[in-house]
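Single-structure report; data block below.
For this depiction, one protein chain was excluded, whereas all remaining protein chains were kept in their positions.
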Amino acid sequence: MLKDITLGQYYPVNSVIHRLDPRVKLLGTLVYIICLFVADHVAGFIFMTAVLAAVILLSKVPFSYMVRGLKAIVMLLVIAAAFNLFLTPGEAAVTLWKISITWAGIRSALLMVFRMTYLIIGTSIMTLTTTPNQLTDGLEKSLGVLNLVHVPVHEIAMMMSIALRFIPILIEETDKIMKAQMARGADFEKKGLVNKAKAMVPLLVPLFVSAFRRANDLALAMEARCYHGGAGRTKMKPLHYQKRDAVAYILLAVVMIVSIAIAVVW
Amino acid sequence: MSLILDHVSYTYSVGSGYEVNALNDVNLKIDDGEFIGIIGHTGSGKSTLVQHLNGLIRATSGTIYYNGADIYDKDYDRKELRTQVGMVFQYPEHQLFETTVFEDVKYGPKNQGLDDKQATLRAYEALQKVKFPEENYDASPFELSGGQKRRAAIAGVIAMKPAVLILDEPTAGLDPKGRDEILDLIKEMHEKSKITIILVSHSMEDVANYVDRIIVMEKGAPLLDGSPREVFAHDKQLEKIGLAVPQVTYLMHDLAAKGYAVDPDVTTVEEAKQEILRVFGNR
Partner (left out) sequence: MGIIEAKDLVHEYYRRDEEGNVESIETAVNHVNLTVEPGQFISILGHNGSGKSTLAKHINALLLPTEGSLWVDGKDTSVHANELPIRKTAGMVFQNPDNQIIASVVEEDVGFGPENIGIETDEIWRRVEKALTAVGMWEYRSHSPNRLSGGQKQRVAIAGVMAMEPKCIILDEPTAMLDPDGRKEVIETVHELNRKKGVTVILITHYMEEVVDSDYVYVMEKGSVVMKGKPREIFSQVEALKQYRLDVPQVTLLAHELRQAGMDIPEGILTREELLEALCH
């Protein structure tokens, strides 16, 4: 039941997008997000759809696999859309009883759904095509300047990468503990906030205990393999820009310019 | 009073596009008071099968009847079913969460709706049954040794007084002594309380000494079903699917092949000893 969460899960195929330097993908994601918020017109939507479709095709990750990640946020989308729909003032399009839906409301609800959906899909391409190690390497290198002001960039990057590695394991564990407690008569569908919170205790305590045990084991295993922080470490997959990365940077610039142009012209 | 599986299949879709048939048209009847071993290796569907028996997993197709009633019926009380068919998961100590062992064991009975006094009584009985050391009743479950944690966790299930008790690899990760103690305990519970026991395992040797009936799972369906002797007689077939029969059974097969008049289908060391002494006698 919890296995549908695809967020952050690397999808191993060999594609151009997979081979891109993670720094390009990090910047690309940033550019993409900016463009999404710049676009506020049909033409902008169409352009962003074309960009997204092109990247998805290039990435060779099945579309259905990406969409599965959306399931988790459908509820959130619906609620946010409803807020926009009913609470935006303006000229009424439809009036039901005392509540009226405005044109402005419809517009902002649509815009919101479009942006959120594209945001999730777009950013998940990043994690789907980049291994956590590459991702953290990219971050570490991009943010290397922060080292000068004593931000432990390497350690933070390492923590992120480990967290991503353990997400699927902890999800599976949650599933197992839930089943085990259900076999002891637990009811996770109780009504009411207090009851719900109470019902979670038998799930959360074992989960935390297990997470700490794993963390302890892992620390020991890392130490046994000579891990002693970032100092003196070499890289198995050092980051070197290739020709394709240069091409990608140029394309990114083009996308940025086009979407700003669209927004200005219309 | 029995569990009947009628054409039960379970398909579980890992990704869109490819599906795994975890269970494939399983038909089984489990009678009251049986002591069954379900054997198969990882991925054979044995764990999926037992999770169907108490309704934790719902079959994709087919029906399960518990004491004659269809457990998938709209008004069937599946929460009640879970207390009737108790389930001890692999590494059950990972589910412990209360501040004391005693409180933890009371969790199940309390969920059944029993009042505090009754739950306390149940917990006490259950801990006695698993021979949990009394001085540790009020200890934190996280401070116990591995074997004790496992006992406490098993007590947490039997405190609900299930009529059927399923144990998924109850000895995983224990040392040999711990393993024997847990298996002996299960046997004793079966003999004294007359409850149905279903033991899931990948070890033939462990199971042969205890159970009356073995169901060998392979590719989501029972491949062999019968007494240990009947099942182990198919040593060639078992080997083909990567399961070994107990070493003593092999030995007796070898002896029989050499022309000695031993019974080839013995399954335990004790039986083998008697057979060899009978045939080789006073040499």
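Observations on the model:
Letters A and B mark the chains in the order given here, with residues in each chain numbered from 1 onward.
Note that a contact is a pair of C-beta atoms (placed from the backbone, for glycine too) under 8 Å apart; a residue touches a chain by one contact, two chains touch by 3 or more.
Treat the numbers as computed from the prediction; the structure is a model and nothing was measured.
The residue from A:Ile46, A:Leu218, A:Ala246 or A:Ala261 that touches the chain not shown here is A:Leu218.
Only one residue from B:His7, B:His41 or B:Lys194 touches the chain missing from this view: B:His41. Although one chain is not drawn, the whole complex shows that of B:Leu5, B:Ile64 or B:Val248 it is B:Val248 that touches it.
By the touch rule set out above, chain B reaches the unshown chain at residues 41-42, 145-147, 172-179, 202-203, 205, 242, 244, 246-248, 250-251, 254-255, 258, 269, 272-273, 276-277, 280, 282-283. Chain A residues in contact with the hidden partner, per the touch definition given at the top, are 10, 12, 131-133, 161-162, 164-165, 168-169, 213-214, 217-218, 220-228, 232-238.
Simple rule for what comes next: only the chains that are shown with their structure count from here on.
Computed from the mean C-alpha positions, the centre of chain A lies at a distance of 41 Å from the centre of chain B.
Listed in rising order, the residues of chain A touching chain B in the complex are 62, 64-65, 68, 173, 176-177, 179-187, 201-202, 205-206, 209-210. Remark: chain B residues 15-17, 51, 54, 56, 79, 82-83, 86-87, 89, 92, 94-97, 107-108, 111-112, 142, 156-157, 160 touch chain A in the complex.
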